[in-house]
Structure formats: structure tokens, C-alpha cells
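Note sheet for the following structure.
Not every chain is included here, but those present sit where they belong.
Chain lettering (A and B) follows the sequence in which the chains are written, and residue indices restart at 1 in each chain.
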Amino acid sequence: MALTKEQMAQRIARELKDGYYVNLGIGIPTLVANYVPEGMNIVFQSENGILGMGPFPYDGEEDADLINAGKQTVTLLPGSSIFDSSTSFAMIRGQHVQLTVLGAMEVTDTGDIANWKIPGKMVKGMGGAMDLVASAENIIVCMMHANKAGESKLLKKCSLPLTGVKCVKKVVTDLGVFDITPEGFKLLERAPGLSVEEIKAKTEGRLVVGSDVAEMIL
Amino acid sequence: MNKIVESADAALDGLQDGMTLMVGGFGLCGIPEKSIAALVRRGVKGLTCISNNAGVDDFGLGLLLQTRQIKKMISSYVGENAEFERQMLSGELQVDLIPQGTLAERCRAGGAGIPAFFTPAGYGTEVAEGKETREFNGKMYVLEDWLRADFALVKAWKGDRFGNLVYKRTARNFNPMMAMAGKVTVAEVEELVEPGELDPDEIHTPGIFVNRIFQGKGYEKRIEQRTTRKRN
């Protein structure tokens, strides 16, 4: 069975390591914060200028001067810090942020990513996405395996304008977990109950399947 | 040394049609509300606005879009604004979209006398089209130039008559870099304090970057996405 969004976030949370500084994109990536293992210290960065971002405030305690990159009201945890946008992206470009998780419209088997623009539609802008993908040493893309029309989003070549080239390291979809390798998408884990053949059928890019691909344990 | 001006209107003295402005803020957080309102009153047209976002329909830079005072926006993200969309799609409004980190660094560079720098952001994408690219240590980078403005409009929490500024929480965002990059930098603050009240170690924007300062009254500080949780 395909993973739910929560299960995708849960699976990505297993990539976290104690002491990581992590930037989570808008959408499913945001849910990863809910699955940090007990006792593990993770510091969340928000590119508008926060390290140590906490949960949403309690009703009535919202502060207009304290928002995240999605413009949502948030809180600060003890040990947090605030800085300006140039310092924030110094952290990102300088590879001080250890893990970036973000959504995408398309990803290729060489690690290209498209997630900011659909020709003919209103273009809102790339925000910090181009800086994040061009800079991070460790980028996980989290997205549905296919679009609403059932077409694969794991491609040989992006059809949409690129956000970055050869940058994605890992992809977690509702169907499985994939590393980007020189040979293409390497299937690491299958969603529970899904066969390799089903995943293959929904993957347009080059897919590498080892002899024994485990089922994901959630 | 007294950079205090009596009002937002006085602070914009010399601001003319066709000028390039930097406007601080991220979303509606930390925007110079009072200076934007004064821009509307002033009625200047054909402005180029460098700002991370473009406000919402009835607040922030959206107010200047309603009055068609903006010719061009230089931003990283411009959603949440129907009038913006209409003007952009109709071709009335020019829009330059820039990666957020590149935008921040280009403003800092403008203030810091660095005419150009290399950044990895946008390499291999349409952002790099027509720009010089170069490899360093096996990785590709794009050459980006500085941004400077005729006026920079910023908002801080506290300030003094020397122009020293302190920001509050994420209302800091783009304000410090933009303060550096304006030929004339106008700072509006919630509270004017006496010189010496701000600890020299805690000043975010040293007064040298600020030309005019005034205290705004009755800040709306609108929240764009009010998200909360229930108490257990």
C-alpha cells in the first residue's frame, strides 16, 4: 500500500541524526518535525532567520514578529537564535545546515529537481529553494511518486524549468525510498505490500533494483 | 547628530518618480508600514521595488500595487496577491524573480562595496541565463552583482537619533542588509530611545547606515498565517 503523507514524514525522520541542523520545506516536509525520535536533539532552521524553531504558539500567544519561512506564527525553543536573511543563507550556502527536506514536482535520475515554476501558470517565485538545493550536501526530496494524472514524477529529464541540477541525494515517495546513484534511482525500500514491479511501472527514470529490496518498516 | 524626522512624509523628502527602492520585511513581518503608507500619500509612480515579497492585496506593498505606483518588482516570492497576479499576467508589472539567498547577499554586497560575487544558487537554471559561471573546487557557481537603491525603507523595533537600530525576532529578516544598501536609508521604529540606552554590543544596524529615522504610531503588524495549537 502507498504511504500516507504522515508515513512519508515518519520515514524521512529516520534519516535524522542527533545534533543535526535541518531545514524543512513547506508541505509534507514540515510534518517531519512531528517524528523526531525521543531523546534526539534536532535544531530546525527557518530561512527567514531562526535556529531552534519550536511548535506553533498556543491560541492567543501568537507574535506577529515571530514567523517561519511559510509565514506561519511559530515559537522559539531555549537555545534558539535569530539572525538576518544574509546570515541565514550564509548558513545554507556554507553547508552548515546538515539536511534539507523539500517537495518537488519532478526529479531526475541524475538528481535534477524542478519545483518552482509551471509555464503558463502564475509564477510565485523560487523563494529560498534554489539556494537550498544548490548548497545542501544532503537533500531529500519528499513527494508523491506520480502526479494526479498518474504520470511518474521520477524522470529521465525534467519537463519543467529546473530549480537545481545534480543536487538531490535521496527521494522518498509514497511508493518507496530511492538513492540517486550514477546508475539512476536505486530502490532501497518498498512501501509495505508494494512489489518492485509496481514501483518500476510508475518510474520513468532509470531504476536500479538490487537482489533483495526490503519492505519498509514503519 | 540628530537623524530624527517628524514624520514618514518628511522622511521621504526627495523620493521621486522612477526611483529604485528597497523595502524590508518578509511576508508582512517587519515591513515599514508607515513608510509604505507615506509612499501612497506621496503618489510617486514608476517605482522599482526590491523586496522579498509583494505584500497582500490590502496591506504591505500590495497597497502600492493597488495604486499602480510600482513599475517593477525584484523579489524571491510573490504569491498571496491577486492584484499582483493580474498586473503581472497583463504585462503592466515587470517582475524579476531572484533566489532568496542571492537577493539577501546582493543587498549586502551593495551596502558593503562588493560589486559582484559567486554563488551556487541558480546554476543550471534560467536564473543563470546570460550570467558568467565558473567552477571552484569542482562545483559550479554563478556571478551575481550587487543591488543598491535610491531609498531603502526599513522597520526596526527600537532606534536612537544616531540611527542605531535593534530589530525584534524575525522582523529582522532583510532589513539590516537593505539599510546598508540605500543611498538614503529611512528607518521607522516602534520606539525612539535616547543614545546610550541601546547597549553598543546589541545594536543590529549601526547608525552609519541610517540617514533618517522616525517613530511610527499604532503599528498594525498584520499576521499572514495565524497558526496555533490548543493547550492540552
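By our rule, a contact is a pair of C-beta atoms (placed from the backbone, for glycine too) under 8 Å apart; a residue touches a chain by one contact, two chains touch by 3 or more.
Here the structure is a predicted model, which is why all the values come from computation and not from measurement.
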Chain-type multiplicities in the full complex (formula in displayed labels): A x2, B x2
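Definition applied: only the chains that are shown with their structure count from here on.
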Contacting residues of chain B [partner chain A, same complex]: 26-30, 52, 75-79, 85, 88-89, 97, 99-105, 107-108, 119-127, 157, 168-177, 204, 221-231
Touch list for chain A against partner chain B, complex: 46-50, 55-74, 76, 82-86, 88-89, 92-93, 112, 122-131, 134-135, 161-166
